[in-house]
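Here the complex is missing one protein chain, while the rest keep their positions.
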Amino acid sequence: MVKTMTQLMTEDGIRCDGRRLDELRNISIKVGVLKNADGSAYIEFGKNKILAGVFGPRDVHPKHMANPDSGILRCRYHMSPFSVTERKNPAPSRREIEISKVIKEALQPAVILKDYPRTVIDVFIEVLQADGGSRCAALDAAAVALADAGIPMRDLVSACAAGKVADRIVLDVNNEEDQEGQADMPVALMPNMGKITLLQLDGMLKPEEFKTCMQTALVGCKRVYEIQRKALMEKYFQNGEQ
Amino acid sequence: MNSQILDQLKKDKILELLKTGKRIDGRSLDEQRPLVIETGVIPKANGSARVKLGNTEIITGVKIQPDKPFPDLGDKGILICTAEILPLADPNAEPGPPNEEVIELARVVDRGIRETEMIDLHKLVLIENKSVIGMFIDSSVIDSGGNLFDACSYASVAGILSCTVPKWEIKDEAPVLVEGVTSKPPIKTLPVSVTMARIGDYIIVDPTKDEESCMDARITITSNTDGNICAVQKGGSDGFTAEQLLQCSETALAVGRKIRKQFEQLM
Partner (left out) sequence: MMDVKRRYVIPGDVIATGPLRPEQNVYQDGDRMISTCVGISEIFENSVKVIPLTGGYMPKTNDLVIGKVIGTSPLSWEFDINSCFVGFLPAQDVFGRDYSPTKDELRQRLDIGDLVATRIANFDRSRDPLLTVQDRDLGKIEAGELVEISPSKVPRLIGKRGSMIQTIEMATKAIITIGQNGWIVISCDDSEGLLKAVEAVKMIDALAHTPNLTERVKSMLGVPDGENNDTIND
């Protein structure tokens, strides 16, 4: 299919979806949306629609994966066949397997597993509709679902991307910008610890752009954190705010 | 943790109540749980639906794209229904290749829609034997609370009803998308699947997860708008008597009429 080149940005820095350079897409998070899961969250992040469900701590199958000294964390990021323009084969792709791994490693520093030897915590993420930045949105939902499940955590994990589009650094890259822009940098942050737990980059940045891009993404993470926090507060404390 | 084992006290209560014609959630034996249908939930898909049947929740997306026909069916478009139980839907579901239960689920849902001839597949042909329109109806169970057969079937039907079919023109023997032109899918009839469980001598419609763990046998019957029975699947480790099955077929038609009214509102 031939795609016409869209104009990604106007002269005065308005992006193809009408946002300013430092503006996030609309984000909404709902906590506790699944009955069977121990913890769950649903996020809409731009056009991304993503569910995250957490089970555990629970028995490990297969048994040989169990660690006698600590619990383990497993993560599956999966896209529904109808989540993208061309129907996607439901079998996990190499891309999904890699994203599952980086999400797991972004969450791992936050979860405290030492009290749960020989058990596993499973994080299942289903992308119902995909847009740019789905791994960040998935991480944001997963972190909230872990807190909802009552898994002990040192901090939440908040993720957001920044990138380079039409030679300028922008916050929260959307699908068109990701396809046709110059760089995309997803970042995840433990906001209270100040620890960056995910950093990837596709594209080309000068050293000073790299710095600005990362700082821009971190500002985004902190804004996402406020939305995550509000969602948790809404579920647990709405019947009697102090 | 094995949550599939139902505690004995609840099991006793389910059996005790059935003797008085009641069920643990207050329904009568031939009553379905409330069915809530929402369509258009995945704007990127050509059609979509989110269906809640009691505590069971399904999301279905329909993708429509040009495809090559099956070699022996060059005069028909392609229709494929799939179903999967997402690992986040159930503590006992596992990621990885589908097991026999999931494959049965997907095939029963597909058979119901295919055998009732819900869609006129002849109208989905672009060039005979060369190019046709393919409809992929993918259902994902996101919360499992029993009777996935009916819930997936309803979500698939609702997803199809909510579809807009893009238009393709043939240029140099290849399909080219015509922007901005869509049509409704060629619907011929409305299939309704009705699943019943036998517990002892009692037949109950739309079993919950707890009821399924007490059931002896299960039957799924799909009927079309004209009241014909088009697809049947018996499951479970015990059987039915012929009288019981005739009773089931009548119940399936009666319950089916009510559900079909809900589908008609989507058209």
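Letters A and B mark the chains as written, and numbering starts fresh at 1 in each.
Heads up, the rule we're going with is that contacts are C-beta pairs under 8 Å (C-beta built on N, C-alpha and C of every residue); 3 or more make two chains touch, one makes a residue touch a chain.
Note that this is a predicted model, so its numbers are computed, not measured.
Enquirer: If the hidden chain were put back, which of A:44, A:131 or A:148 would touch it?
Expert: Checking the options A:44, A:131 or A:148, the one contacting the hidden chain is A:148.
Enquirer: So one chain is hidden, and I want to know which residue out of A:81, A:132, A:163 or A:191 touches that hidden chain in the complete assembly.
Expert: A:191
Enquirer: Using the document's contact rule, name the residues of chain A that touch the chain not shown here.
Expert: Against the left-out chain, chain A lists 38-39, 56-59, 68, 71, 110, 112, 115-119, 147-156, 190-193, 229, 232-233, 236-237, 239-242.
Enquirer: For chain B, which residues reach the chain that was dropped from this view?
Expert: Within chain B, the residues that touch the unshown chain are 1-3, 5-11, 13.
FYI, only the chains that are shown with their structure count from here on.
Enquirer: Measuring centre to centre with CA averages, how many angstrom lie between chain A and chain B?
Expert: Whole-Å distance between the two chain centres: 32.
Enquirer: Considering only the defined contacts, which chain B positions touch chain A in the complex?
Expert: Listed in rising order, the residues are 1, 41-45, 48, 55, 59-63, 65, 82, 84, 86-91, 94-95, 136, 138, 140, 142-145, 177.
Enquirer: Can you list the residues on chain A that touch chain B in the complex?
Expert: Against chain B, chain A makes touches at 1, 34-37, 40, 47, 49, 51-53, 55, 58-59, 61, 76, 78, 80-87, 90, 122, 124-126, 128-130.
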